[in-house]
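Following this message is one structure expressed as structure tokens.
Heads up, one of the protein chains got dropped from this complex, but the rest are sitting where they should.
In this document, chain identifiers A, B and C correspond to the written order of the chains, with residue numbering beginning at 1 in each.
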């Protein structure tokens, strides 16, 4: 039994940025998040490809996650090479050059009480 | 360590279409969704079998997911060979002819503030 | 690559029956559920052991799930050999004599808008 500290490729089949919010702060604005944990001793370069129902994929979106750090990235904030439209179904694949762990969380405040979902992403290498 | 882009068979033991909604739009109508990501270069043919507590399974429900696309299918919309009843416990198995990734999400607006759940489906091949 | 239709042993580390409800129907009463899918051609005998923080485990709770059927069992309804207390942290292990798939869901209506969580159980054999 050997220990790794994650995987290099992850998939998330769900993706949707709620197009409205009742929250007025950044924290309570509806958002869709990728949580990435890099528990290795090496900085990670992460590439995210976003898939849609009826158009070619977008990306790659590129981020760095320092060694022994976590970054919780909001799809809402993605803008290079292009923003992710709100109110639109998508999915994503995350590739990293070192093993990481990826979890997917949504906070939805379209109605006047927030809702949450979260699930571990699905590891594609192993 | 080799990379795949999913699995060919997935199971979801939870299934329930909330029988009412406080939301008045399609987006805020209570729904139960299968999110399918086909990140391969080949169109996928997906077959879904739905299991119940006290009757024979329904299906297969058949859908296509184009190469490098995602589809978020609502069980609410299934009608061929038969609709899925609301307010009824079910479960499902998804089989595809190419590797895909499957995630299960519910939006529930029976009470006046939406609730969400989501979890990756369980891969049965591998 | 071979296909199974589940596993024989599953664990759920989370467990909590909310001790109150704003919902007045069975559907909207706070509940903690085990969803079990038996997609095999053989009836399943399922044994559930429930673990607590500060006392010996309870069970086994025994249920049958017919071939090609699903059962969504509420911990709230367990009574043999003893009921599960509400408002108390617990965890559970599910063992079956044929491969099944197990998912864990909570509906919480303690406050005046329901909340949901769900996650696939963790397979212990494999």
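Rule of thumb we're sticking to: a contact is a pair of C-beta atoms (placed from the backbone, for glycine too) under 8 Å apart; a residue touches a chain by one contact, two chains touch by 3 or more.
These figures come from a predicted structure and were not determined experimentally.
Asker: Touching the left-out chain: which of C:33, C:70 or C:118?
Answerer: C:118
Asker: Residue by residue, what part of chain A touches the chain that was omitted?
Answerer: Missing-chain contacts on chain A: residues 1-6, 22-23, 27-28, 33, 35-37, 39, 68-72, 100-103, 105, 109, 112-120, 123.
Asker: Which residues does chain C use to touch the chain missing from this display?
Answerer: Against the left-out chain, chain C lists 8-9, 11-16, 49, 51-54, 56-57, 87, 89-91, 93, 104, 106, 108, 110-113, 115-122, 124-126.
Asker: Which chain B residues touch the hidden chain?
Answerer: Counting over the whole complex, chain B touches the hidden chain at residues 113, 115, 119.
Rule of thumb we're sticking to: only the chains that are shown with their structure count from here on.
Asker: On a C-alpha centroid basis, what's the spacing between chain A and chain B, in Å?
Answerer: Those two chain centres are 21 Å apart.
Asker: What are the residues of chain B that contact at least two other chains?
Answerer: 112-113, 115-120
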